[in-house]
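So, chain A:
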Amino acid sequence: MTGRRRPDGRYGVRDHVLVLPSVVCSTNAAETIARESGAVHITHQHGCLHVGDDLRHTEGALIGTATNPNVGAVVVVGLGCETIQGRRLARRIEDAGQRVAFVGIQAEGGTERAVAAGRDAVAEFRELLDAVPAEPLPDDAVVIGLDRPDEALRAALEARGWQVVDAPEGLSAAESHVALAGAGAQVIVSLRGAGEAPLGFAVCPVVAVGGDPAMYAALHDDFDLGAAGADEVVARVEATLAGDPTASERRGARDFVLHRLAVTM
Partner candidate 1 sequence: MAERPRALQLDPADNVAVAVVPLEAGDVVLDVPVREAIRFGHKLALRDIAAGEPILKYHEVIGRASRDIAAGTHVHVHNVVSARLPGPEQEAAA
Partner candidate 2 sequence: MTELTGYRRANGTWGVRNHLLVLPARTAANRAAEEIADAVEGAVSVTHEWEGLPGDPDAGLVARTLTGFAANPNVGAVLLVGIDDGDRPLARAIAGRGQTVHLLAMAEHGGTAGAVAAGVGIAERLATSIAGWEREPMPLSALAVGLECGGSDALSGITANPALGIASDRLVAAGATTMLSEVPELVGAEEILAARAINDDVARRMVAVVHDFERSVEALGVDIRGAQPTPGNIDGGLTTIEEKSLGAAKKAGNAPLTGVVGFAEPPTIPGLYVMDTPGHDIEQMVGLVAGGCQIVAFTTGRGTPTGSAIAPCLKISTNTAIFERMAGDIDLDAGAILTGEETLQSMGDRIHDAILEVAAGAPTCSERRGNREFAIRRTHY
């Protein structure tokens, strides 16, 4: 297994350039940049009129996604100098050791110019990242996120020398993916229960395990495994680490569901 060694010593098992809108109002520009330059992006509805803890929490979630080791570089797309959040977000991502460029829609002079600037930034990053060779991936650099607790699976993963991170309590499984990515998980194992459909995540492969036989049969293409034992899941995780795309990656799922601490003003 190989990975990309990041400046902070962690390893990515993917090598994404992420286009990250700092606010809902820049999601269209971010999407256009990503589509036209082959980068990944997320779509969200946040960044506007949060207060207090909810604002800090949202910013932290975006930073966590941007600094996941699968992300080699980030292009933050904001509205402009009046929207302090965009520049501040980029700075905080940079302070965390991540490669980042900032595109402000207003500073560039509207969506079209911002998209052109964003495309250029992605291309530069892509060239930079492609020049860095993959390295052997040490087992102790592997972090697997579980969106539901499972003792047997945890033990089997740890037996491989990998770290395991559990989802924080009180979040839905989808909300936990954001937290697991922020905790540095390179692969997320999503243990879907009764009636639950698989989700994806833009910067992390999600191994979707269908515990509900009916859902597994009905949405077969979107799952990676049915009701599987721990060893089967571990094997699928290993293949994913080695580069085999998950169902979520094959379909380009990039769900981003953010846990909020307060309603919007």
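Note that contacts are C-beta pairs under 8 Å (C-beta built on N, C-alpha and C of every residue); 3 or more make two chains touch, one makes a residue touch a chain; residues count from 1.
The candidates came about this way: all candidates are chains of the complex that A comes from, given by their letters.
In this text, all values refer to a predicted model and were calculated from it rather than measured experimentally.
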Of the listed candidates 1 or 2, the one touching chain A in this complex: 2
Residues of chain A defined as touching candidate 2 within the complex: 24-29, 32, 43-45, 48-49, 51-52, 79-80, 82-83, 105-106, 109-112, 172, 174, 195, 197-200, 215, 218-223, 247, 251-258, 260-265
